[in-house]
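One chain of protein is taken out of this complex; the other chains stay put.
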Amino acid sequence: MALKTNVRFPQRGGMPEGDPNNSHDLLTQEELEKRGILLTSLDKLFRWGTGWSLWPLQFGLACCAIEMICTTQSRFDMSRFGYEVFRNSPRQADVMIVAGTITEKMRPAVELLYHQMPEPKWVIAMGSCAISGGPFVDSYSVVAGADKVVPVDVYVPGCPPRPEALIDGMLQLKAKLLHPERQQVVRDVK
Amino acid sequence: MLNNVEIAGKQQVAAEFAARFADKIELIENTDSEYMVQAEVLLPAAEYLLSAGYEFLADITAVDYLAEGKFRLIYQVGNYQNGDLITLKVEISREEPQVNSLCAVWKAANWLEREVYDMFGIEFAGHPDLRRILMWDGFEGWPLRKDFVHQPTKYQGRRRLD
Partner (left out) sequence: MQNLNVNSERYTLNMGPQHPSTHGVLRIVADFDGETCVSADPQIGYLHRGMEKLLESRTYVQGMPYTDRLDYLAGVNNNLPYALAVEKLLGVEIPERASLLRMLSCEIMRLASYMVGIGIYIMDLGAVSAVFYPYQQREYALEVMSALCGARMTQGYIRFGGVQADWNEQCDAALQKLLDEFPPFLEMYHKLVDENEIFLHRTKGVGVVTAEQAKAYGLTGANLRASGVSYDLRRDAPYCLYDRFKFKVPVQQAGDCHARYVQRMEECEVIYQLIKDIYAALKETEGGEIMGKVPKVLRVPAGEAYAQTENPKGIMGCMVASDGKTNPLRVHFRRPSFDNIAIYSELMPGHKMADLVTIIASFDIVLGEIDA
């Protein structure tokens, strides 16, 4: 369906001033939005949709998994934000919540699960074990953080984090999806 | 299995051990139910305990006394009637860590012995299925030995902020 507007798309050489009374003039996007017309790119639309309905992978490793379940239960109720659709199969999920300690024995499985998820996909490292290995970092069998294995988007600190913290982590991920232009502050980690 | 067996109390067990295994089993000082057992009489001692009503093998574990050059295996045996706990301690040399398996006496020994084998490399003679249980196949070394040195993989180790 064609949009019935009198909008001429900006030509090279700058955008002329728009006049709402003269429909033949060019309008900026903001002015269009004031008149109830939304212009967007498909990519942006998809990001907006995904950001509001992320499907996490149901995949618990340790203590944090219990708090992850609590988050979906009636008291904290993650479905208020649209994130309650936990999928058991990685093929249907787009967020992987690494909830717990990754051990050397479990590492290949975590990697496999990540690769089985379809693009685009994101990872939340929940709890200090998934961030850096936590209290178990100097153990012979523990991987020092999920980011040694898979790329991590959001880190949620705590041991285990409270359910509110996980919800905040999901909202941070949403912000990242909706505003990709915002630059992250990254510190070099050796 | 043991329907009409009267559970032997701690004193009876002590008396029976003294009578049967005169100098092979001795009571540890200041305790009433902890015994130092010589490795060769572990199996008969366990069989006696089972026949006396001690059906509950609670725990098997080991301690690595590196300076003295030996492992000390600790067995906790209980019963389901009065809650008494008998402790058997067996010392074996670190060079040849081997002891009889108790799988034929208590089935619970199967996994517990596998765990001790996995962590200390102590061989249990007569165990039906002695393989690693917690660590993965191909892992080298015995983690809970005091002289175990771990080489971190590229996924391990502390990181520092510079």
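Observations
For clarity, chains are labelled A and B in written order, and residue numbers in each chain start from 1.
Basically, a contact is a pair of C-beta atoms (placed from the backbone, for glycine too) under 8 Å apart; a residue touches a chain by one contact, two chains touch by 3 or more.
The structure presented is a predicted model; accordingly, all values stated were derived computationally and were not measured.
Remark: the omitted chain is touched by one listed residue; of A:26, A:63, A:85 or A:171 this is A:63. The chain not shown here is touched by just one of B:48, B:106 or B:124, and that residue is B:106. Residues of chain A that touch the chain left out of view are 58-63, 65-67, 69-70, 73-75, 88, 90, 100-101, 103, 105-106, 109, 113, 135-136, 138-142, 159-160, 162.
One chain is missing from the display, and on chain B it is touched by residues 1, 55-59, 61, 63-64, 74, 76, 80-85, 87, 89, 106-108, 110-112, 115, 119, 132-136, 143-144.
By definition in this document, only the chains that are shown with their structure count from here on.
As a whole-number value, the distance joining the C-alpha centres of chain A and chain B reads 50 Å. Here chain B touches chain A in the complex through residues 135-136, 143, 148, 150, 153-162, going by the rule given at the top. Every residue of chain A that touches chain B in the complex is listed here, in rising order: 104-105, 107, 132-133, 137-138, 140-145, 148-149, 187-190.
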